[in-house]
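Okay, so here's the structure we're looking at.
All protein chains but one are shown in place.
When the chains are written out, they are named A, B and C in that same order, and each has its own residue count from 1.
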Amino acid sequence: MLEKGRISSFQLSVLLVGFVLGSSIIITPGGDAGHDAWIAIALGLMEGSLIALIFTALVLRFKDKTIIEINDLVFGKVIGKLISVLFLWYFLHLGALVLNDYVHFFRLELYPATPRTVMLLIIMLVCASTVNRGIEALARCSLILVPLTISVIFLVTMFLIPHFNLNNLMPILDLPIGKLLWSAHSVASFPFAESVVFVMILAFLNKSEKGGRAVSKALIIAGLVLIIASIRNSAVLGPMVAAYNYPSYQAVQVIDIRDIFTRLEILVAINFITMGFLKISVLLYGTVLGLAQVLNLQSYRPIILPVGILMVILALTNVANTIELFDFTHKIYPIYAVPFQIIIPLITLIIAKLRQLPKTDGGMP
Amino acid sequence: MKNRQQGKISLVILLSIISVFIVGCWDSRELSTLSLIAGLGFDLDPATKRATLTYQSIVPSQVKPSPSMGGGEGKQTGSGGLQSIQLDHDTGLSPYEVLNRYTQHGSRIPFYQHTQVIVIGKAAAEHGLYPFLDTVIRNPAGRPNILLAISDNKASDILAVEDGMENIQAVGMANIIKLSARFSKYPAVTCLDFTSRFIGKTTAPVAPIMGVFEETGPEGKRQKKIRINGTAVFKGDKMIGKLNEQESSGLLWVINQIEKGFVIIPEASLEIIGSKTKIIPELTGGKIKITVEIEEEANLIQYNNARNITPDLIHQLEKAQAREIESQVKAVIKKSMALNADIFDFGGAVHRKYKKEWKKMEPRWDDIYPTIEVSVKVKTRLDEIGDINKAIMTE
Amino acid sequence: MIALLLMGFGIVALIQIPGLIKKQWWRELACFTVLWSIGLVLSVMLAMGITLPPVSTMINQYISGMFGI
Partner (left out) sequence: MKATKKVSPVNLSRKLEDNLKNIKDSLGESSDIIIREMKISSNANVDAAVIYIDGLVDRDLVSRDILQPLMFNLQFIKDKVGQKNSSLLGCIKSSVLTVGQVETTENIDSIISSVMTGQTAMLAEGSIQALVIDTKGWEKRAIESPENEISIRGPKDSFTETLRINTALLRRKIRDPNLSLVSMQIGQRSKTDVVIAYIKGITPDNLIEEIKQRLKRIDTDAILDIGYIEQYIEENPLSLVPTVGTSERPDVVTARMLEGRAAILVDGSPMALTVPFLFVEGFQNPDDYYARPFFASFVRIIRLLGFLLSIYLPGIYVALKSFHPELFPTPLLITVAAAREGHPFPVVLEALLMLILFEILREAGLRLPRSLGQAVSIVGALVIGQAAVSAGLVGAPMVIVVAATAIASFMVVPFADTGALFRLIMTIVAGFLGLFGMIIISLEVLSHLAALRSLGVPYLSPVTPLNTSDLIKDTWLRAPLWALGSRPAFLDPLDKKRQSPDQKPHPPQNNPNERKS
């Protein structure tokens, strides 16, 4: 085993909450559903949970095995490795996309002059050093950061209650059903089903039978937080919610309690730094560990920095400009992610069932 | 072994992060290199299409001379002799071009995040605000809760008035707007409110109108002062009309923004302590009927007749008050129908209740709106009668 | 710029390689070197102003073409 650390199901839940909140904390998903975004998130949560059901069932079927080892078992060495490489590409690309969001937000709102390379490198260094410390350290970080973030979200929501105009949420289900479903699917594919990267981490549960419940619990909690944030943004910003790139950031700017509790938008930015840190770290961890397993290395630590650099380079060259990034994440990503999130895990699960893997006769294959 | 390796790596990472920081500080904005813009004025010459911006910036060294600066001459405090603000003007073809031009004469980088109020000249408002609004909303420096005001003449005139108890006039102006909204005279409109109404297509944006008036000071000196004297009504991004004082209050009654304030009827003055408005649309046979239901509660704070107050009298006062409110509301509804500007968000109310029918109605809203039948129902309640329960003089 | 880049990559190599050699993890060393070199080449290309293909944009075009969006 490359990873000696073990995490509890509770830690996994918290880490997963942090991962899902990751960049969706600032780019509230379902934005194209306008004030019905929260319905889209709720539907997306359902779809995402179904998807999560597939991959957790797959990974927990093979105790203590990551998807890479499972692929080898199910498809054989050659095809298995090919499929594993597909996954690795997805993790790497997703990491680069999150980095893109990260840098875009900070360069737009707070640091317009700082070179994007520098920002990317700084974030990558911190994530790399955390990954270097192993999954346990990462999970423990999440245990502090996620409760902090969630309480900040609630605090900010409290402060915004005077600015709520619930009329802005009416009428419910204003959107044509097709559009809403598409929006729901894009929500499912953007934060929720991205948790497919946990196929690399579920193996390190100390009690693997609790994994399924941990994952679904985490998705529901993260979904609730996102729904609350989305309702808040719609209620505060009204029809402008669909126009802003970062509605949460704009909504929090509205807070003004006696000229003292005002200009709190930095809290949203801090939330994004910390949650984005968790998300990138998890993705980097998945990529690096997976690559080490594909290549049969004895440790994933030596390749953290090179892979991190590759992720940064991918983030730098990923898109030519911001509008392409938005175009990709809104229109193409929900389709692009389907094979990685649903099709491959589903096929693997079916084949594993048909071949009755893993063999229960105890002997390690 | 492993620990030592890890320790070394993390040390290197810490050092390299710090060194990266030290190499460059790209976004450092030292406070003493910034010119803090407190108020922004936007004017447009309709003939030449040239925009003019007026900046009211804070001169920090003059705001409050700190005692430790120990100076002989700069000792006086207050707004007396020291100019704590500075006015600058620039003109150009597009708003951002003008903003940009500041750097030709400013010694400090303009910093817009603390802008308190944006004043828009009447001509600009009538000509169309879209380019300017886009500048404000698109720019990360434009906060959504900056207050908007329309000048009844040129914006630069308003920003040039030196008046008020505040060191920074723009702060004073923002306070005037907030106060008038708190006492339910005129609406306070932020950029966010304005653009939300704007993006809603059928809803017409509004904004308070500010004017300058002159009065004679104690020593016969002519003094300029600012006051709010109306509410501008927009259709799209263009100003098309103006509500007077009574109509402005009426507007606030309808859109449920009454907080505090007073209702004055011939025989008494009443202080509003609470109010709630419901807009109930009804669609019958393709025709829209809207009921505005106002429930209000007030205290008696002044009674003009030397009579004891009896339950009957209270009843009469309640009715008189309801009539007064109704007349305000009716006045503003009449005006808005005349302007064909849905300043009450009636369209939104219909949308919320009849979302299917709304799809068809939305494009024709301009035709439908003037034909809407609006009925007003006012329920008032008088609660307290003040510190005395007997008239202090009998007739 | 390129000098800075080389320095950075040099530091990365200096941190990792001695440990790998000491532990005689040749396989790991090879993987590290390959990845490191890819990173180096790509970033030198970036630093020299050579535009690398924007991956997401390409995927975007491909999928758009496939589904006719």
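Keep this in mind: contacts are C-beta pairs under 8 Å (C-beta built on N, C-alpha and C of every residue); 3 or more make two chains touch, one makes a residue touch a chain.
Since this is a predicted model, take the numbers as computed values, not measurements.
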item	value
Chains shown that the absent chain touches, full complex	A, B
Per the touch definition above, residue among A:Val85, A:Ile122 or A:Ile228 touching the missing chain	A:Ile122
Residue in contact with the excluded chain [from A:Leu50, A:Ile270 or A:Ile350]	A:Ile270
Touching residue (missing chain; options A:Leu50, A:Ile144 or A:Ala320)	A:Ile144
Touching residues on subunit A - with respect to the absent chain	8, 10-11, 106, 110-111, 114, 122-123, 126, 129-130, 133-134, 136-141, 143-145, 259-260, 262-263, 265-266, 269-270, 273-274, 277
Where the unshown chain meets subunit B, residue by residue	3-4, 6-8, 10-11, 13-14, 17-18, 21-22, 24-25, 27-32, 34, 36, 58, 60-61, 63-64, 66, 68-70, 111, 113-114, 116, 141, 143, 167-168, 171
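Simple rule for what comes next: only the chains that are shown with their structure count from here on.
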item	value
Centroid distance [mean C-alpha coordinates] between subunit B and subunit A, Å	40
Rounded Å distance between subunit B and subunit C, as computed from the means of their C-alpha atoms	54
Multi-partner residues of subunit C (each touching 2 or more other chains)	15, 19
Shared interface positions of subunit B, touching two or more other chains	9, 16
Touching residues (chain side subunit A, partner subunit B) in the complex	108-115, 118, 121-122, 125-126, 128-129, 132-133, 167, 170-171, 173-174, 237-240, 243, 250, 253-254, 256
Residue numbers on subunit C that touch subunit A, as the complex places them	12, 15-16, 19-20, 25, 27-29, 31-32, 35-36, 38-39, 42-43, 46, 51-57, 59-60, 63-64, 67, 69
Residues of subunit A defined as touching subunit C within the complex	93, 96-97, 291, 295-299, 302-303, 305-307, 309-310, 313-314, 316-320, 324-325, 327-328, 331-332, 335-336
